[in-house]
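Okay, handing you the structure first.
Below, a portion of the complex is reproduced, with chain positions unchanged.
So that you can tell them apart, the chains are marked A, B, C and D in the order they are listed, and the count of residues begins at 1 in each.
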Amino acid sequence: MLKLIFTGVGGQGIITAGIILAEAAVLEEGRYATQSQSYGAEARGGLTRTDIIISNREVLYPKIEQAHILAILHQRGYTAHTGTLRPGGVLIFDEEAVNVDDKTDARRIPMPILENGRGANITLLGILCALTAAVDPEAVRKILHRRYGEDSANYEAFDRGLSLVSERGLSPLLVGF
Amino acid sequence: MKDIRFIQGNEACTLGALYAGMDFFAGYPITPSSEIAEMLSGELPPRGHTFIQMEDEIASLCAVIGGSLTGRKAMTATSGPGFSLMQEALGYAVMAEIPCVIVNVMRGGPSTGLPTQVSQGDVNQARWGIHGDHAIIALTAGSHQALFENTVRAFNLAETFRTPVILLYDELIAHMRERLEIPSEGEIPLVERLMTSVPRDVDYRPYLAREDGRLPMSDFGGAHRYNVTGLYHDMWGFPSTDPSVVRGLLSHLVEKIEGRENELTFTREYETEDAETLLISYGSAARTARQTVYEARDKGIRMGLLELETLWPFPERKVRDAVAGVNETVVVEMNLGQVFEQVRRVARSPERVFLANRIDGRFITPPDIRKVLRIIAGKGVWA
Amino acid sequence: MNVQNYVRKRFLPHLWCPGCGHGTVLNALLRSVDELGLSKEDIVMVTGIGCSARMAGYVDFHTMHTLHGRALAFATGIKMSRPELNLIVPMGDGDALAIGGNHFIHASRRNLDITAIIMNNHIYGMTGGQFSPLSGPGTTATTAPRGSIDPAFDAMDLAKAAGATYAARTTTFHVRELQKMLTGAISHKGFSVVEVFSQCPTYYGRKNNTGDAPEMLKAFRDETAKIGSKTLDENPELIPRGVFVDRDAVDYGEAYAELCRNAAKEAPRC
Amino acid sequence: MQIIIKTDWCKSCGICAAFCPTGALSVEPGEKARATDVEACTGCGLCERLCPDLAIEIIKVEVSI
């Protein structure tokens, strides 16, 4: 079972990213997954968070108290949700937008995610696929195809994520499952 | 090939309704139910079926009743504030015996409350929101698969019993996405409307029950001209204040549901065979409860879960028997104990029934349940 | 023809009071149905709650007696489901424009092909004579013992502003005009409204010293005038009768059918 | 001309008599409507339309000479 939290602000597309990831696991890999998000008075333009759990059997409790992976695209997300990362977990964050302090017991992975503008959320997926065994990149590509057809921008954003990991010389992690 | 989706609960409900043959929807948007209307506004027109956005919830249910009477499988969807507004029309549907499905996606109440947060506070309103004596069927579900099935079941029961059926589920289920495997055609049997065999021009009595209690219908506007009213009425549908007619009609309305608890008890059981501690839960809270059961079993604790899918008529016998076989029972829900009170009512040893609940708009967690289990010598806590 | 062919004889004599104008509206409606050659099976009558609403019990059509103020909402459901039926919705003034005001304006706006009849006796008859939003200032009523201070709606103005495509007003004195308007309304494609001043001798009459039913009819005769008539021009204080709106506009049912046809051409979705 | 008054439906409101242009009808207080001067009736049909109780039917009898 792999537990991921993505957080950002409205418009960054992190909820869509979460859905695509979970969809890839469920529809392409025959696994189980849940995706949920928190709304609030501030949903619009405010902080958003989505919880994704991927598992080989039915996922019951869909909220995450202790995530394996936390991806952060906005500083407010760091402040609000850093406590949800399990000790020793993986913290992926935008290296421009988010400042991470030393106190967090986590593997820190800064990345130039937001550089990719509107495709940043898809780039994040690429990074995740390259970095973890969460889902196979091909599965994600299939979902991208179903959702957006041939629109190449998405594939480019995704590949950018994949290559970022190798560019930075990071090797795949074994988290979750 | 299997048709698998990864979707929100509201979509699962919508797909269930379409599977059931729902062909008439009237509604007014409200969080957290709006996705149902949104999806149907796309899906119904190409099928030539009716989607209409009404001016408010009152009009929505009235239109649904009108649609149903003319032969449609009709539905509306709302949340607490809208459901409150529907009570008068809901009573009409009960009285005039109009099959239809009312989806209430629960959010935090009372009043506007917590529009985007999870709660299970409308259980008792589903039973008693209408003025006057009556009986009602209310179902719920704790997963998308179950929600799909119970949506189909809601339509089936509405047709079988000629009554409105309430489908209650909560914001968590509504908005969470998970896997749904759509049953193939025919996999879940559908109950179609029981039509009268009385030929045109022969005296048709819309409110004359058959021996099995079912009332054959005739599409309003079709072969038979009759009257429909919210007043007490005779078997032709004409108003009557005759005491025996009144007593007879009310007894019929109640008996057809309360008297059929057996046919209406839908539950799921997990690890109950040898359980010493029983959790009883429903809706999204049952997910947490089941999770807790599995975690307990992993530690060798003999815990089981009885998950209710019928909320009303309350599955008395089933619950009483289940509770009788264990040392203690913990009802897990996200309100002040609405089902807990029912369980206590039917349990032979109510003092061995406890409450693990949550009322702060947050989803109930396994630790919330374990806390209660730890202090089980005490009583249910509001946490 | 015989209007009695269209009624459920076992419920007659009806329960309306002696001299109640609602009976005259029923009378004219049946003649109009006959004139149009409609069969009893083609008509659905939906009523709300009130003295007016009793009409559903008397006519031998498909009849539905619903909730106070909600008749048009029920009728909307029926019409959307069975566009081929003729929907006739008689309502009291309170039914239509107090508690039912919202459904009235929205039905007008949608322009779904339904005929609404406002049986305007300027009072809540069934509940014993409280003033209605059509009573007008000065009306004495059980809830206005010193005379009402509530301004009244003009139902025609409201219907027109809200979008009704046919709107006419007359009284139970003008029985031929009434039948003509009902015929016009039923044949009209789109939402049509006929407002009929109808006398309630029991409550309105008694409270307002109008005299008996014939006297009340005389008042309808003397206090109204046809739109465009010299009488009205010369006496602008008279209440205008006539057809206020009669225009073509796409009927909601047609528009919906069109939407369905176009949507059906798309690739299937789910 | 034939004036049929269904007396079991008539409620004695007096409307028909008050407005019959020819005075063919009369309604005594508390009594049912009566055709007191059938000869005068022109068959205009006003009374049958005005009656709130559907209690009057006018039948034009064809007189063959």
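In this section, a residue touches a chain if its C-beta (ideal position, glycine included) is under 8 Å from a C-beta of that chain, and two chains touch if they have at least 3 such contacts.
Worth saying up front: this structure is predicted, and the values here are computed from it rather than measured.
From the single copies of each chain shown, work out the full complex composition and give it as a label formula.
Counting every chain in the file, the stoichiometry comes out as A x2, B x2, C x2, D x2.
Here, only the chains that are shown with their structure count from here on.
Just give me the whole-number Å value for how far the CA centre of chain A lies from that of chain B.
About 36 Å separates the centre of chain A from that of chain B.
Where in chain C do residues touch at least two different other chains?
Expected reply: no residues.
Which chain D residues reach two or more other chains?
none
Per the contact definition, I'd like the list of chain B residues that touch chain C in the complex.
It is residues 15, 18, 24, 26, 39, 42-43, 45-50, 52, 54-56, 58-60, 62-72, 74, 88-89, 92, 220-221, 223, 225-231, 238-239 of chain B that touch chain C.
Tell me, which parts of chain D touch chain C in their complex?
It comes out as residues 8-9, 11-15, 18-19, 46, 48-55, 57.
Can you tell me which positions in chain B touch chain A when the two form their complex?
4-6, 116-117, 143, 172, 175-179, 287-288, 290-291, 294, 363, 365-366
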